[in-house]
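A single protein chain has been omitted; all remaining protein chains appear in their positions.
Going by the order they are written in, the chains are A, B, C and D; count residues from 1 in each one.
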Amino acid sequence: MAEFTKKRSRKAGVPPGTLVPISEKRGEKVKVTIIDYDESQFVEKQVDSVNECIPYRDKTSMTWINVDGIHQVEIVEKLGECFGVHRLLMEDIVTTDQRPKMEDLGEYIYVVLRMLYLDGDDIVSEQVSLILGANYVISFQEMGRDVFDSIRDRIRNNKGRVRKMGADYLAYALIDAIVDNYFLIMERLGEKVEAIEMKLISSPMPQTLRTLQSLKRTMVGLRRAVWPLRDVISGLERSESPLIREGMGMYLKDVYDHTVQIMDSIEAQRDILSGMLDIYLSSVSNRLNEVMKVLTIIATIFIPLTFLVGVYGMNFKHMPELESPYGYWAVWGVIIVVAVTMLVFFRKKKWL
Amino acid sequence: MAEFTKKRSRKAGVPPGTLVPISEKRGEKVKVTIIDYDESQFVEKQVDSVNECIPYRDKTSMTWINVDGIHQVEIVEKLGECFGVHRLLMEDIVTTDQRPKMEDLGEYIYVVLRMLYLDGDDIVSEQVSLILGANYVISFQEMGRDVFDSIRDRIRNNKGRVRKMGADYLAYALIDAIVDNYFLIMERLGEKVEAIEMKLISSPMPQTLRTLQSLKRTMVGLRRAVWPLRDVISGLERSESPLIREGMGMYLKDVYDHTVQIMDSIEAQRDILSGMLDIYLSSVSNRLNEVMKVLTIIATIFIPLTFLVGVYGMNFKHMPELESPYGYWAVWGVIIVVAVTMLVFFRKKKWL
Amino acid sequence: MAEFTKKRSRKAGVPPGTLVPISEKRGEKVKVTIIDYDESQFVEKQVDSVNECIPYRDKTSMTWINVDGIHQVEIVEKLGECFGVHRLLMEDIVTTDQRPKMEDLGEYIYVVLRMLYLDGDDIVSEQVSLILGANYVISFQEMGRDVFDSIRDRIRNNKGRVRKMGADYLAYALIDAIVDNYFLIMERLGEKVEAIEMKLISSPMPQTLRTLQSLKRTMVGLRRAVWPLRDVISGLERSESPLIREGMGMYLKDVYDHTVQIMDSIEAQRDILSGMLDIYLSSVSNRLNEVMKVLTIIATIFIPLTFLVGVYGMNFKHMPELESPYGYWAVWGVIIVVAVTMLVFFRKKKWL
Amino acid sequence: MAEFTKKRSRKAGVPPGTLVPISEKRGEKVKVTIIDYDESQFVEKQVDSVNECIPYRDKTSMTWINVDGIHQVEIVEKLGECFGVHRLLMEDIVTTDQRPKMEDLGEYIYVVLRMLYLDGDDIVSEQVSLILGANYVISFQEMGRDVFDSIRDRIRNNKGRVRKMGADYLAYALIDAIVDNYFLIMERLGEKVEAIEMKLISSPMPQTLRTLQSLKRTMVGLRRAVWPLRDVISGLERSESPLIREGMGMYLKDVYDHTVQIMDSIEAQRDILSGMLDIYLSSVSNRLNEVMKVLTIIATIFIPLTFLVGVYGMNFKHMPELESPYGYWAVWGVIIVVAVTMLVFFRKKKWL
Partner (left out) sequence: MAEFTKKRSRKAGVPPGTLVPISEKRGEKVKVTIIDYDESQFVEKQVDSVNECIPYRDKTSMTWINVDGIHQVEIVEKLGECFGVHRLLMEDIVTTDQRPKMEDLGEYIYVVLRMLYLDGDDIVSEQVSLILGANYVISFQEMGRDVFDSIRDRIRNNKGRVRKMGADYLAYALIDAIVDNYFLIMERLGEKVEAIEMKLISSPMPQTLRTLQSLKRTMVGLRRAVWPLRDVISGLERSESPLIREGMGMYLKDVYDHTVQIMDSIEAQRDILSGMLDIYLSSVSNRLNEVMKVLTIIATIFIPLTFLVGVYGMNFKHMPELESPYGYWAVWGVIIVVAVTMLVFFRKKKWL
């Protein structure tokens, strides 16, 4: 998730407003889809040339132009020019390491945010840009994921209120779909955290710690995606642009609440992960203690005894004990007394 | 307490405003109770059909409609429609992982907060939603706990001033009852913290550490319930809605002070818990030190002595000491001198 | 100092405004003292019945009514009713776990703060409530400590300007006396911190750590008493109430500066205490190092030598060295060479 | 990077407004270059005397005066006097440990910021001062690096919009070039962090830790350069000076976003570095555990056995086992049983 500033160097020394794609995610061909609808009718088509989009600019029906793939900067450039998008924003659209932000340019509102989805076991972060005009929404994705499919369905089947509302509602619905996906990510991460906790308790290994650290980083990455998103949404909510109609406040507040909830959840998981480090470290030092106890018990019992039998292994001519018929048994007696005393001592110390 | 975002995934892809229950706490049947009162009279009844609630909407007496259980979304939906509740709020009522918040919609104020109670030894967190209208309060609970019983009693027996005041006072009384319960939770947690501290000192085990971590998480969970509640209450206090009458400020300030006090108390407990980790870690390393000292004392005394007796265990033909009649006793003398010297050394080092 | 939320549970389920004493500090009898003064005259008496206070309400001379002990809630209640105090404030007066706060109710200002004093070696925290009216101040204490004696003296002997000023100055003087006492507490704590530091360096024991933790908690408790007090005093300073006359600003700013100074001092002590934990932990691990070095030196010297003499303790028939007349001395030579080599090695490693 | 306050002492006791150079970076000679341009023409020349700059002050074409090297304070002084720069700002220009800041003096805006570039493997920090007037920009560098070359190129070849815009755009372009360079630094640092992580895992040495700490400090240094820069740029953006023309807002917002992105990136790297310390410490204690296990296994197996064979090395006259023809083999049997038992025990403990 840490693709930030990765290929930014390609852009050094280029005049501002130059479109240099830095994304490395690229399908074969950029796909441009138009969905045009109002309460009574609905048209969906895939276009080959950007020129086909131009007539939709001033139609009274709502139009959603979705662009999957942005590595062909000419398409973004052309489309941007048709709809009067500022060059610096076009640059932002193709520079896919943007922080979520929202800019109100009067005629249209530009929103950029990060879409997260699961690709197998990995969390992939993709940049989504939205241009919200009076009666159109243009969305730019890097790969074209199925997150927006449910909205397409709702438009196709006139489910919910999307066909009855304006472009602002469509933009809201797209953002809502992206934010709803964060909950899935959080659930998956929650499961991973629980799994790692189990592992930590049963066998604390440096590898587990490494996984823990990478989970922490994922949380940091998530935080970086969600935190500025809050400001974006509250910016839309408080915006006085005529593009955001009056009834939208309630809906935007709802998405806002969701982002706050996700932030809460991220912070909670981070707390848990921090606590797990403490458990790990204490587990490790506890094991050391255990190892040392075994060593100490064995050594403390047998080293004195070895000395003892060493004494009677000496070859002095005059050692009265050696002559005694009971000497050997007496030594065994001493050995047993010493060993038992030591064991009692360790039991009292709670080492056994 | 970490039920946040658990079953949120059920909701992915559903249009906003759809009621999908995510709570897993469900009694058999949803119970709807109506208490209608003014200063002079009082009626309490349990209704089977939501339709029975409709007449109470415009009565001049105060009405408290309490809904225990929200898994039957039809009941919430119907009641909501009767009283003109926004669909997104109905969705919030049944989505039981809400953060405490308050929304003023003009005709009514929506408040959602978390009720905590002890179920045996566990702390259970339940969502409570309140709809405060001009002369009615509707409350939605997940399970229907006895926290509100004292208020029912006060209404039944005309104790305190609840019968003399309006719907705003009733809403306040409900919130106050929930907040008062937090004090009980804090007391119980305080006892647990003390108990664990005792344990830590007498026997520092990784299990104790685990309990400590889970207490920490509980504190974090509590914090998450109480922190936004402060904003909710101060929001009500500063609200200019005509639904909150003038004399209420003093009462709301009082609950506000209580939440601040609970926050203080939570922070204090968290500080104590953090300090306990340090004590734990130092206890563990202290024990290691002690183990090592025992080992070192034993080894340092007996290893040299074993060497000594080993010398006179050698089988050289020419070893003058072996012939001497006092050799054996001389060795014993040396042994005693070495041992005593070592013991004195350890005493001086304060290891004994 | 952690008496917060201790007996709060007694209050659960009681209607707001009910007076339930939670303090456990109680002398035998509540003592009510009246000091009435203006620039020219001075009267001091102890009253048996609260009714005696009523005439002082509307006198033009200044009146200070001091109540020592609040466990007899009837007295607080009666006095409160006489002077028109809000029921919720009366509840605050007897609920002795309040956070310092200040409330302006127009006719009077209510201030609650925490008085700290040393009882032998312990720091005791007591709640003091002040009601500041146009020409009277009522103060409520839990036990009745001698902190206010110096003010009584000043009034009796017309020292300083207290007799020339109004009720606001008296209230200020009471607060100032309480804050001045904090400096004494800080000095005593500073001495304790220094004493513990000495101990830490000479003998790092888990007990010392425990004392250190309890000092930390005391600091946290102090912080909790002083931090909100700052807001209380700056609230009084910025208040536009006619009860606070114009010239008071300078005096209140002075107390304010004192609280800031105490906060600074608390933070500094906390920093020092945190640093001491690091010193403690490093002392402990240093001792472990030392123990291990002793063990290693002894073991590394004598274990190889024991092996050596073990070799010549073997009973093989054919061991040419055993026959040699110089064998024994040669072994001693080897022993000395090995031992010296080892000692040189350890000296080079700086273990000796 | 920590050159802050290094040679500041030279300045103690000197009246404010005295120009004392504290930089130790100095080429042989200060180089002053003038680039004068408008949309239709372009002149570039290097001047020997500052006096040649004076005519450019009031020309209608845009003029960029670049000064490489500031150790000859006379040049800065003269140039400053020509263009009416405040003495305290001249002092700031030659005192090269300034924090990034921006000051609007009406006739001109003064901006100081830090340019970072890579010199081999090191990150060098240099102070750049900009004076933005109505139709001129004066830039002061310590050494004269190639960071501005791309802008010179754009002016020479009329690339981008720089020739069409005013002095404010030029100043923006210079700042943008400096900020773009930060991305390169961040990439290089990111690579270093990754490299060190690899090393940490394979061989945790104190040296690695030292490198890690120095990386951390570099991050802190970077942060100190970028953090106040944010305020500088947002200050320019929100400035109401007529020197900043209207269309510039969008461009300044773009640089602003870049600095925010860099801050994000710095914070992320710092988080990663912090996590690496934990990994390092746990690696070290893990190694200790491993060492101790080896010692314990060996000692625990052989110390009891050495005792055993010591027993039969005793020289008692009456030891029945010694006479038995199977005694020796029996002892071997016991030895093998003990050894195997121990190995099984260690396997069960997962030490093997």
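Quick note on the criterion: a residue touches a chain if its C-beta (ideal position, glycine included) is under 8 Å from a C-beta of that chain, and two chains touch if they have at least 3 such contacts.
The model shown is predicted, which means the values in this text are computed figures rather than measured ones.
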Touched by the hidden chain, which of the shown chains?
C, D
If I consider the whole complex, including the chain that's not displayed, which of D:238, D:287 or D:347 touches that chain?
D:287
Taking the full complex into account, find the residue in D:54, D:88, D:337 or D:352 that is in contact with the omitted chain.
D:88
The one residue from C:20, C:43 or C:279 touching the chain left out of view is C:279
In the full complex, chain D touches the hidden chain through residues 2, 4-6, 8-9, 11-18, 86, 88, 91-92, 97-99, 101, 103, 203, 206, 209-210, 213, 216-217, 220-221, 224, 277, 280-281, 284-285, 287-288, 291-292, 294-295, 298-299, 302-303, 305-306, 309-310, 312-315, 319, 321-325, 327-328, 331
Residues belonging to chain C that touch the chain removed from view
149-150, 154, 159-162, 173, 176-177, 180-181, 183-184, 186-187, 190, 201, 250-251, 253-254, 257, 260-262, 264-265, 268, 271-272, 275-276, 278-279, 281-283, 285-286, 288-289, 292-293, 295-296, 299-300, 303-304, 306-307, 310-311, 313-319, 350-351
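Please note the rule applied: only the chains that are shown with their structure count from here on.
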Chain D and chain C - chains in contact with each
none
Shared touching chains for chain B and chain D?
A
Which chain is most remote from chain A in terms of Cα centres?
C
Could you grab the centroid distance between chain A and chain C? Build each centroid from C-alpha atoms only and quote it in angstrom.
43
In whole angstrom, the CA-centroid distance of chain A from chain B equals 26
Please set out, as single numbers or ranges, the residues of chain A touching at least two other chains.
281, 285, 288, 292, 295, 299, 303, 306, 310, 313-315, 319
Which chains touch which?
A-B, A-D, B-C
